[in-house]
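Presented below is the structure to which this report refers.
Note that this complex is displayed minus one protein chain, with the remaining chains in position.
Every chain is named by a letter (A and B) in the order it is written, and numbering of its residues begins at 1.
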Amino acid sequence: MATQQSDSSFAWNRIALYATLGLLVAFYLSPLESAIMTAFKTQTGFFETSPLVPPTPSTFTLDAWGQAFNRLQGGLVNSLLFTIPATLLSATLGSLVAYGLTNTNWRGQAFVLVLLIAGIFIPYQSVLVPLSRFWSVVDPATIFSWLPPVANRSGLVALAVTHTAYGVPITTLLFRAHYKSLDSSMLEAARLDGASIAKIYRRIILPLSIPMFAVTLIYQFTNIWNDLLFALVLIQQPSNDVVTISLTALQGSMVSQYNLQMAGAFITALPTLLVYILFGEQFAEGVAGGGA
Amino acid sequence: MAELQLDNITKTFDDGGDEIVAVDDVSIDIQDGEFLVLVGPSGCGKSTTLRTIAGLETITDGAIRLGGEVINDKRPQDRDTAMVFQSYALYPHMTVRENMSFGLEESTDLPDDEIRERVTDTAEMMGIAELLDRKPGELSGGQQQRVALGRAIVRNPAAFLMDEPLANLDAKLRAQMRTELQRLQENLDVTTVYVTHDQTEAMTMGDRIAILDDGELQQVGTPLECYHEPSNLFVAGFIGEPSMNTFEAHTDGDRLVAERFEYALSERHEDAIDGDNVVFGIRPEDVEVGSDPDDSHTYEVVVDVVEPKGDENYVHMAFDADRENPETFTATIGGLRRVEAGDTVVVRFPPEAVHLFDGDTGEAVLNRSLDTVEDVEPLL
Partner (left out) sequence: MRSRILRVLGASDEDDPETAEPDVRTDGGTTSDAAAASGETSRLGQWLDSEFAKSLPFWLPATLLVGLFVYGAIGWNFLISLTDWQGLRQPTYESLDFEMYTRFFDSVFAGGLLSGPQEYWALRNTFVLLVVFTVAALAVGLLLAILVDRDIRFENTFRTIYLLPMSLSFVVTAIFWAWMYNPESGLINQTLGAVGLGSLAQQWISDPQYKLFAVMFALVWQFSGYAMVVYLAGLRAIPSDQYEAAKVDGASLLKMYWRVIVPQLRASTTSAAVVLMVFALKAFDFLYVMFGTRPGPSADILAMMMYRESFGTTNWAYGSAIAMILFALALGVIAPYLYLQFKRGEL
């Protein structure tokens, strides 16, 4: 956007601009830098050297990573087990709902949409008590008692369903923005060509939704993986602990083992960090489109 | 192949309790194989009319018949019509071949090889055979336009419905596609309803044109009928570029008194006039510029602005050049004749070229005489 300036102040302006940007990069990355350096240090290392300085050979250790991974691996598996189905389900349902409420025509769509979209902004505290009641009445362990692998992970089933339900509003909003931008005469052409509502979805809308699915899946994966609150309330057995809970527990029990805490934090963040580094564009699009 | 009849069709929308009449009691009979252009300013109801024929809108009242059969309660895909959209409405993720096959796959039981054959034949006819494996995004605007047409043609419908299909092309391509589309329609001989807001397109393409304003049908006729014999002030003003000059006036004996000039009426004029208020109209090309001041029906006027077009000049002139905002009228003169702003010239309004409209209703009471129409002798 900047227009070129011919005078010599231009060069100085640019230098100041890049210096500011660089300082901000340092600020935004410093917590990560201090954490990653600490994670590779021994106890004496991180207490006696600056958190920004890399470990010396005498203070270098991988122990923290090994220990943290041991503590968290169960949580990592559990988190994947409920995050992946909840992500896929909420994205798919969001796409269907957005299509049903955007590209077909009947009265009352607005009302349904308002209710759905308002759901994005609900503070989860206002549903916590009923939610814990609900999942103790409708106990997945009882429902799936015939299928022990599922029954043993009843907390994860509850989490997956809950996250799907609270994910649908945001995925609907994301898909809706995309479907609204589609050429409506293209959909009319498809109708004149004789395609039914379901056929139009399958043959026209779905193939055109692939980029939006990428955005939605990435956004939802990050959101659901990162959640702590629902897990705190819905997970009863330690065997079902998800990774955010395991990490909280690790932090609580290893109060001054900062290297262990930092390694654990990185291990917990790794899946979302990877997704972010690979698909940053899509994540940004999801953030801009959905916010919460 | 069938004739298409619109019988008193009316379409109203409900706008929060207010009823908006988009199409008001429109009746048009479109002959088998005819090219009818629906034209009017934006908001006049022409697109809505077309969409009711396609089945994308329901009609509130009236009937639509295609080949004698009432179709307005059929589903859009069962109506045997095909539509071409302004945006082309191609499916961006499908190849040209898939785009053209889609309708046949969804609405007919034709076997795959037959569909393939029909698509190939149509593509060859449209000159897009080599594009069949490309996707719309890789095509130019003109090529996409052809694919959109091909997609309609391949379905072999009883009627084509086209909604401003050339509006997104650049001016040069548009002129070229205009003739091509006309030729194509003539060869296929399929009843066609074509919607446009562009009166040039309407004039040059239609067998007949139907002019709509505010949901109401103003006139249906051949392009020349609508040009020379407009049924009312709206049509007179809408068809023709630059528009017809009109002046509000009232009769005073055998004279017509307008705000800035008086006009001696002939017997033919007087016979036609009924009532005091009259609108006096004359087309810019009928205004004779540089007449002998001693002739009848001549006026001294001042040239306000000249717009040279090369082949001709649009000359805007005023009776009352001294005023701050002079009321101007327009004359067209040959491109090689020169006048300049500020010149005083003599103009003549020839009596045979005068249009008269009822000042209250706007209905035409007298159109220009066509006695002087000449035929160009064919050379043989």
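The definition used in the following text is that contacts are C-beta pairs under 8 Å (C-beta built on N, C-alpha and C of every residue); 3 or more make two chains touch, one makes a residue touch a chain.
Quick caveat: nothing in here was measured; it's all calculated off a predicted structure.
Asker: Can you tell me which of A:87, A:154, A:220 or A:268 touches the chain that was removed from the display?
Answerer: Considering all chains, including the one not shown, the answer is A:268.
Asker: If I consider the whole complex, including the chain that's not displayed, which of B:10, B:31 or B:87 touches that chain?
Answerer: The missing chain is touched by B:87.
Asker: State which residues belonging to chain A touch the missing partner chain.
Answerer: 1-3, 17-18, 20-21, 24-25, 27-32, 34-35, 38, 46-47, 50-52, 93-94, 96-97, 99-102, 104-110, 112-119, 121-134, 162, 164-166, 168-169, 172-173, 176, 180, 183-185, 188, 191, 196-198, 201, 222, 225-229, 232-233, 244, 247-248, 251-252, 258, 261-262, 264-266, 268-269, 272-273, 275-277, 280-281, 283-284, 287-288, 291-292
The rule is short, and it goes like this: only the chains that are shown with their structure count from here on.
Asker: Mind checking the centre-to-centre distance between chain A and chain B? Centres are C-alpha means, answer in whole Å.
Answerer: 56
Asker: Under the stated contact criterion, what part of chain B meets chain A in this complex?
Answerer: Residue positions touching the partner: 54-56, 76-77, 81-83, 85-87, 89-93, 102-103, 106-108, 151, 155, 163.
Asker: Per the contact definition, I'd like the list of chain A residues that touch chain B in the complex.
Answerer: Residues in contact with chain B: 183, 185-186, 188-195, 199, 203-204, 207-208.
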